[in-house]
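Once you've had a glance at the structure underneath, I'll fire off some questions.
Here the complex is missing one protein chain, while the rest keep their positions.
Naming follows writing order (A and B), and every chain is counted from residue 1.
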Amino acid sequence: MVAVTNIGRAEARPPLSVRSRLRRSVGPDIDGYGFILPSAIIMVSLVVYPFGLAVWYSLSDAFIGQPASFIGLDNFIYILTVDDIFPKVLRNTLLFAVISVACKVFFGLICALLLQRITTFKRFFRGAMLIPFVAPTALTTLGWWLILDPTYSHINWILKHVWPFSEMGLGPYQFLADPTLALSSVIFVNFWRGLPFFVITILAGLVSIPDHLYEAAEIDGASTWDKFWKITLPLLRPVLAVVILFSTIFTLADFNIVFVLTRGGPMNETHLFATYSYTYGILNHDIGLGAAVSLFLFPILAFTVIFLLRLIRRDTAYEL
Amino acid sequence: MAAIELRDLWKRYDRVEAVQGINLDIRHNEFIALVGPSGCGKTTTLRMIAGLEDITAGEIRVGDRVVNEVPPKDRDIAMVFQNYALYPHMTVYDNMAFGLKLRKTSKAEIDRRVRDAADILNIGELLDRRPKQLSGGQRQRVAMGRAIVRNPQVFLFDEPLSNLDAKLRVQMRTEIKKIHRRVRTTVVYVTHDQIEAMTLADRIVVMNFGLIEQVGTPDEMYNAPKTRFVASFIGSPSMNFLPCRVVSGGNGSLALRLTDKLSLAVPPERAARYRSHLDREMVFGIRPEHISDRRPNAGSGFEEFEAGMEVVEPMGIDTMVFFSIDGIEICARARPRAVGPVGEAMPFTVDMNEMHLIDPANDRVV
Partner (left out) sequence: MSSDTATMPAMAKSERTSLALNRTPMWRQRKKLANYLALLPYIAFALFPFYIMVITSLKSNQEINNLSKSPFWATGITTDHYVYLAQNTGFFDHWLLNTVIVATVSTVISVSVGTLGAYALARLRFRGVEMFGVAVFITYLVPQSLLFIPLINVVNAVDSVVPIRDTYWSLILTYPTFLIPFVMWLLMGYFRTIPVEVEECAYLDGCSRLSALFRVVLPMAMPGIICAVLFSYTLSWNEFLYSLVFIQDQAAKTLSVGVFTELIRGDIYYWGSLMAACFTGAIPIVVLYSFFMDYYVSGLTSGAIK
């Protein structure tokens, strides 16, 4: 009455419905395709298709209001050999991303460590730190524009009127008119806006490190300094890698801050890919060149992502 | 309230063959326990019965219908999960009423059944709470209540007590048994804990590597295991296994030679059963409770030997004594008073009537 024979493989039974045969070939949840259909349609028509279009534009002499024809790599060759602003764009983008991300990591880590130790007014401090990140960038950058304005600059005012700076005879500085200062200013404002993201994420990473590790280290005789270098930093590396990844991507592609603060000036010294592409494509109506400039961003982004993702993969081996 | 039949049931994941063609008949209103180590396919089998996993090959019948292609919602099956799986956004009452509401049961009927179930489980005062506010044991009760109110054809339990602490686990075990007596229905109960299986089930199914090793009543599983795996899996502490040689003891009797110095005589009534294995290397299996300090006055089949105690574990009623024979650790169960200090030699009596002889070629009990 109880069959315990495990002999032989079951023979396939002939009557199988269409649905169950489908399930066998694509997986148990066929309705999954229905769920992703709406997003797939939107993403294909509004991201994938435009991306292809950008590639086509970059290979054509497209101009607003005119039919385009294929011209091969001429746009890219022009940008690389003739255009003398493009090397500056490359340089700016690199400086912009590297300096501002490095500063964000450094100060973000310090601020997160400080915030972690806070007990009273915790919400107030954390909340206030994040405001620059949620407020509209274009509008807050206009605030910085006033602060950096040559005539109204608050910084210049301090240099002129507040002791001991008033004795030093510094300034007034043309923050947005001098090429080096303009680039520094743009990086500074980007730092201001991006810092909260680092602080809050690193803070969350710090909180997720279990206390018993620190207790074990203390019993092993570790100093505060040891604990930071031997426990906090190594365990924070995956979090840092992810934050750096996202921040680098968004910093590389930034448009708002440069456009609002300098519009790429003075004399095209502060252009990034996005603003330069806007200048070509929208202001000069040369869509082909605009698309070509923005496409240069893609290999740089892809390289950054792959490089940083590798780091993350290797790092997340720790199980907490 | 239905019988379940599994016919040549297979489950293949990408690379793993989780269940490899099992056959099983579960009777109407029977309490069946599926036991085995993790990865043996017991949970997969349960999930196939529930309809949560597709069947690769074979057939499942519940009552008189093949349910292979019936979605879980139409199988009339209730399941209690290891982590309880209570709906966190609903009160206890709503958790229990949810399944009935979906089946368009009338409000009065829902209320009656929820309160009945709450009575059975003693959770009447908790009906307005949310799962977050309950203790582990209470959640466990709610999870069972949710299954009871549905009055389903089949009850499935997936390791329902694993998340409870030891004391509560024993308490809930008794509770489940009581409930099954009141709410008579077919139960399939998956556990890795053989004690749970032994205490609860009408019949036990031991699984290993996707195959059924043995099906039988708790008594059969304990006293007459068919394979070495079942013999070692059922019973705690586990059965002792010693390599031995079946030798002739004169007068047509048989003996097991464990070492050069130690041989144990096989009871005469078993001699015929083991004769074909004469002069072969076999495995001798004996449970700790059958190696003891107790020396019965009457009866035959008791063999004696002496061994030096290595480790002693007092357990209250009895004391577990560990010693070794030829480098193999043996566990015996002795009366606390009979156990001397560690290191001393102690006389033991083996009840050879309870012995098992295993053929190492196929790991089957002879």
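Note that a contact is a pair of C-beta atoms (placed from the backbone, for glycine too) under 8 Å apart; a residue touches a chain by one contact, two chains touch by 3 or more.
It should be emphasised that the depicted structure is a prediction, and the values quoted were computed from it without experimental measurement.
Asker: Out of A:54, A:97 or A:176, point to the residue that touches the absent chain in the complete complex.
Answerer: A:54
Asker: From the list A:39, A:81 or A:180, pick the residue that touches the absent chain.
Answerer: Answer from the full complex: A:39 touches the omitted chain.
Asker: In the full complex, which of A:79, A:101 or A:287 touches the chain missing from this view?
Answerer: Of these options, the touching residue for the absent chain is A:287.
Asker: If the missing chain were put back, which residues of subunit B would it touch?
Answerer: On the side of subunit B, residues 50-52, 71-75, 77-79, 81-83, 85-89, 98-99, 102-103, 146, 150 touch the unshown chain.
Asker: Tell me where the left-out chain touches subunit A, residue by residue.
Answerer: 25-33, 35-36, 38-40, 42-43, 45-51, 53-54, 57, 107, 111, 114-115, 117-119, 123, 125-140, 142-144, 146-147, 149, 151-152, 154, 157, 161, 192, 195-197, 199-201, 204-205, 208, 238-239, 242-243, 246, 249-250, 252-256, 259-260, 273-274, 277-278, 281-282, 287, 290-291, 294-295, 297-298, 301, 305
The rule is simple: only the chains that are shown with their structure count from here on.
Asker: How many Å are there between the centre of subunit A and the centre of subunit B, using C-alpha atoms for each centre?
Answerer: 55
Asker: If we count contacts the way the header does, which residues on subunit B are in touch with subunit A in the complex?
Answerer: 7-10, 20-25, 53-54, 57-59, 68-69, 203, 211-212, 214-215
Asker: Within the complex, which stretch of subunit A touches subunit B?
Answerer: Contacts found on subunit A: 1-6, 8-13, 17, 19-20, 23-24, 28.
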